[in-house]
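In this view, the complex is presented without one of its protein chains, the others remaining in place.
Per-chain residue numbering starts at 1, and chain names A and B are given in the order in which the chains are listed.
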Amino acid sequence: METLQVRIWRGAEQGDFQDFEVPRQESQTVLDVVTYVQRKCDSTLSYRFACRVGVCGSCAMTVNGVSRWTCRTHVSKVAADNKLEIAPLRNLPVIKDLVTDMREFFDKWARARGRFTGSTTRKDPLARISPESKERKRVEAGIECIGCGVCYSACDVVSWNKDYLGPAALNRAWTLINDVRDTARAERLAAVAGDAGCHACHTHISCTERCPMRLSPTAGIAGLKRAVLAATLSGEI
Amino acid sequence: MKNDFRARNHPAYWAFIVHRGSGVLLALFLPLHFWALGQALHGAAALDGFLRWTEHPLVKFAETGLVLLLAAHMAGGVRLLVLEFLEWREWQKTLLAAAAGVSLVAGLAFLLNLV
Partner (left out) sequence: MSQRAQVLLWGAQRISAMVLALCVVVHLLTIIYAVRSGLSATEILGRTQGSVMWFAFYTLFVIAVAVHAPIGLRTILSETCGWRGRGLDVLTGVIGLSLAMWGMRAVVGVFGAGTA
């Protein structure tokens, strides 16, 4: 039987890779490999997953150097030579093995005012928004984020600038800026402006390159750059 | 932990490296360029003194490099302006090829006229 040579990160920020041999199976995913190691080789291995079908966004890791969702990454796609190196996501503190502390990632969503602010109550009629409108199409392009952290992990600007909000939080802000029901436009534009916000983005396009949902945070960030500049020049913020 | 080259190995990232590298080198070159042209303040003879130095093949080679850097920074910069200021589109990778093409044509044109 074919075997996979698997190296898995053990420890926290300080640590080392540990080698395992895992039987190669048909239609095997990287998450299957990690689960095999935890069940059959070393039960002390820590990792996160929940849905196993690409919905929950909890199983993201660094596979052969690239940030990926592991539940829908087939071994055949990333390990042509039957070698796998599995590490925790980049740019986030490692708690243990493959588990990162994602607090700063989600705190930045809050800092980017990622929460919808409306003016109506449940007693009011539903807003009518044309699916054909420019704003709704922009929302459509960015709304399917599963919060997995792959973009944040892939982004070099996050590594270089600790305060940078990162692609996911900015993508979220962009979908809200284009939500015509939202009432916090000016505050949100101010929250994502400047050196720690959208203007720090260098259009590396790594987030877009790696997003498992095929979203383009880069496009949303570019939209924010323009919107914030326009709001600054017009005195709105 | 930080990313290594495996995470960065995609065309838009290479474009960033070229843009940043050429930007820094051009910024370092500018004071020298301004100094050389400033020789004209001391008359044609002073400027000629400098220009004779540029006849050296090595200098010509370096000049071609500079023209390439300038063209690459300009073409790559126009690409960035398009990506930042126009609504997102699918042909961004074509844009990258176009930027590379423009820089090479400029470098070649310079080289052919130089020798």
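Convention: contacts are C-beta pairs under 8 Å (C-beta built on N, C-alpha and C of every residue); 3 or more make two chains touch, one makes a residue touch a chain.
Since the structure is predicted, the reported quantities are computational estimates derived from the model, not experimental observations.
**Student:** In the whole complex, not just what's shown, which of B:17, B:37 or B:97 touches the removed chain?
**Tutor:** B:37
**Student:** Determine which one of A:23, A:93, A:118 or A:194 touches the chain that has been left out.
**Tutor:** Considering all chains, including the one not shown, the answer is A:194.
**Student:** Going by the touch rule given at the top, which residues of subunit B touch the chain that is not shown?
**Tutor:** Contact residues on subunit B toward the absent chain are 20, 23-24, 26-27, 30-31, 33-41, 43-48, 51, 54-55, 67, 70-71, 74, 77-78, 80-81, 84-85, 106, 109-110, 113-114.
**Student:** Touching the absent chain: which residues on subunit A qualify?
**Tutor:** Counting only subunit A, the missing chain is touched by 157, 160-161, 190, 193-195, 199, 225, 228-229, 232-233, 237.
The working rule: only the chains that are shown with their structure count from here on.
**Student:** Hey, how far is the Cα centre of subunit A from the one of subunit B, in Å?
**Tutor:** Result: the chain centres lie 34 Å from each other.
**Student:** Show which residues of subunit A lie in contact with subunit B when the two form their complex.
**Tutor:** Against subunit B, subunit A makes touches at 13, 62, 64-67, 87-88, 90-91, 94, 141, 153-154, 156, 159, 202-206, 209-210, 216, 218-219, 222-223, 225-226.
**Student:** In the complex formed with subunit A, which residues of subunit B make contact?
**Tutor:** 1-8, 10, 12-13, 16, 80, 83-85, 87-88, 92
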